[in-house]
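Some chains omitted; the rest stay in position.
A and B are the chain letters, set down in written order, and residue numbers restart from 1 in every chain.
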Amino acid sequence: MKPLRIGLIGYGFMGRTHSNAYIQVNNFFDLEYRPVLQAVCARDAEKAKSFAAKWGYQSIETDWRRLVERDDIDLIDIAAPNNVHAEIAIAAAKAGKMILCEKPLALNGPEAEKMVAAVTKAKVPNMVWYNYRRVPAVTLAKQLIDEGKLGRIFHYRAKFLQDWTISADLPQGGAGLWRLDVKVAGSGVTGDLLAHCIDTAMWLNGGIDSVTATTETFIKQRKHTLTGKVEKVGIDDASLFLARFSNGSLATFESTRYARGHKALYTFEINGEHASIFWDLHDLHRLQYFDHRDQGAVRGWRSLHITDSEHPYMKNWWVPGLQIGYAETFVHQVVDFIQGLSKGKMAGPTFKDGLATDYVTDAVLKSAKTGRWEKVKKAR
Amino acid sequence: MKPLRIGLIGYGFMGRTHSNAYIQVNNFFDLEYRPVLQAVCARDAEKAKSFAAKWGYQSIETDWRRLVERDDIDLIDIAAPNNVHAEIAIAAAKAGKMILCEKPLALNGPEAEKMVAAVTKAKVPNMVWYNYRRVPAVTLAKQLIDEGKLGRIFHYRAKFLQDWTISADLPQGGAGLWRLDVKVAGSGVTGDLLAHCIDTAMWLNGGIDSVTATTETFIKQRKHTLTGKVEKVGIDDASLFLARFSNGSLATFESTRYARGHKALYTFEINGEHASIFWDLHDLHRLQYFDHRDQGAVRGWRSLHITDSEHPYMKNWWVPGLQIGYAETFVHQVVDFIQGLSKGKMAGPTFKDGLATDYVTDAVLKSAKTGRWEKVKKAR
């Protein structure tokens, strides 16, 4: 196995999921490369050291520019807040590094375009961490659609519901709360949650032509952790849109952090001429499948328990009936990235795919202002 | 018990549900009035006779005008297609009859306004058969909201999914298929299915201010049963809209007859500050309830099996654990109508409530054409 020397930027929630994936991947999958935890970068040296000790990174950096320039790094993994993705990625591309970037790719389409241009010019392998494509149940959905099991698609509906920010006492900004600060996050649930729904949707159902949207900020002001002052909240707490796909199907999308009772309820349903599919992140190891071609009296929604060797990725884990969890989706993404390297054909979602999603979120935010249907720009 | 002499117009699906309700109601509920099956009216005398024999109607009519004028009829029940509701109801009101009218009230708001004017002028008791308000689980939802259990409402989402008309071979028009004929039905799923969702939503969550919508007709042409020719399909096969309620909550609504795997999947979910509710017509005897005030470690969605004596209407049926079905919702509507007569205070949904729903469907259909947010007219 060849080493794949990782330089990780960020030590938060995503720094942990990525690191765990690098550690587990070769124990379960036979691959040409083995990730090596070469360095982790954080502005705070103590935090970087502590993270490195816990996860086994061999060195630390406190300035991402130094990390990007190091000769002993093959791949830059960007797990830092949204507002620094572009700058880092462009520098990493220039330095000839492979790049794995957390989602959303950028704060908006124009910024993402520059990132795509940079990796295209540098010809470096690149990927965005839209990990939900690698839930085995979701990958199976993709296979079933590609096999034509559903036939013509009429409807797509997705939602991502949380109840995390209902309390008015929650501050905005700072470590752990930067997702509530519009300057750092770019938008609220549109970029954070809907972006996941959109990436999956376009993977499964093709491009989106146009959208009409509305957004809302239920709590208008919150104390800002960094300034200590009560400030206007700039992010959207909820974001809903109707969409028309290029294939003629109609869609509803919704995301919110004000849905009491839901912690991370990302669901999607697809209704085709012959069959339908439903998936739910709260039971990510199941896929609901309805096939109209079943004999009438025994036709019904099938609850597939995605733990068989016939299911995507699953023969590499345990035995039938024993489920995997959230963490393994990142392992699968590393598997596909490495297999892409071996084949010389990049696995998606690439930066270009990430740009396509940013174009949709741009159109959603624009429509929420204009009150009209907005065309979605196409990534070429 | 006093007699309540019924004159029923129509002998189809709804003629059967209403008749069954009149027959069962006094066996289970103690009421001041007993419905008497006085006459059924249908243009085809043979069909009227056959229906009367089966259900125990004492006489028949073949012209609804004659029925409306009969002295031995107290209440006209309109279970005929949508395009004749207005004319019959206005005549019945003039004749001083009480009126129970199938939903939607009329083909559109302006027509419904005339019906409201007629019953208001005649001061006759009136009601629209939006029966889903009387599913015990839905009535319980109303009680929980009225008690303040949910607190401020953030989100409402409803859908009504069917898969009945996916086949391109299905004709339009004529008996059993008039719902596909725009001249008779007025619209497609907007008036047939979404109207149910809208009536429930405004009952539970108050008025709707504005909507943005899209509709689609997937199968553009179908043979017409009456003309024998292939004709353009005028109804909407699918109808989706976003809405803003007067109370500040956001909503998605969707209905379609192209959702493979769903037969009559009317669902709604309401997310409040403290609690959330979910209901599903395919398991109408259950209500899902989440209460954030439960102790953290044992907080979760509760599946309420609505068969206890503490649940609305249920102490009059069987014992805990034994469910009722669809038919009983019509019995409950008759119960409430009769109790309204006794109290001298009409139970909803009245014609005025039906008009309010028609205003929303008008705005939906308009927005689907203009591509803009449309204000909803308020029924006064």
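Note that a contact is a pair of C-beta atoms (placed from the backbone, for glycine too) under 8 Å apart; a residue touches a chain by one contact, two chains touch by 3 or more.
On a predicted model such as this, the values are computed, not experimentally measured, just so you know.
Asker: Hey, this file places 2 copies; any idea how many the whole complex holds?
Answerer: The complex in this structure file totals 4 copies.
As a working rule, only the chains that are shown with their structure count from here on.
Asker: Would you mind reporting the rotation angle for the C-alpha fit of subunit A onto subunit B, rounded to the nearest 5 degrees?
Answerer: Result for this pair is 180 degrees.
Asker: If you average the Cα atoms of subunit A and of subunit B to get two centres, how far apart are those centres in Å?
Answerer: For subunit A versus subunit B, the centre distance works out to 42 Å.
Asker: In their shared complex, at which residues does subunit B touch subunit A?
Answerer: My answer: residues 154-155, 157, 159, 161, 163, 166, 212-214, 216, 218, 238, 240-242, 244, 248, 250, 252, 254, 256, 258-262, 271-276, 290, 292, 301, 371-373.
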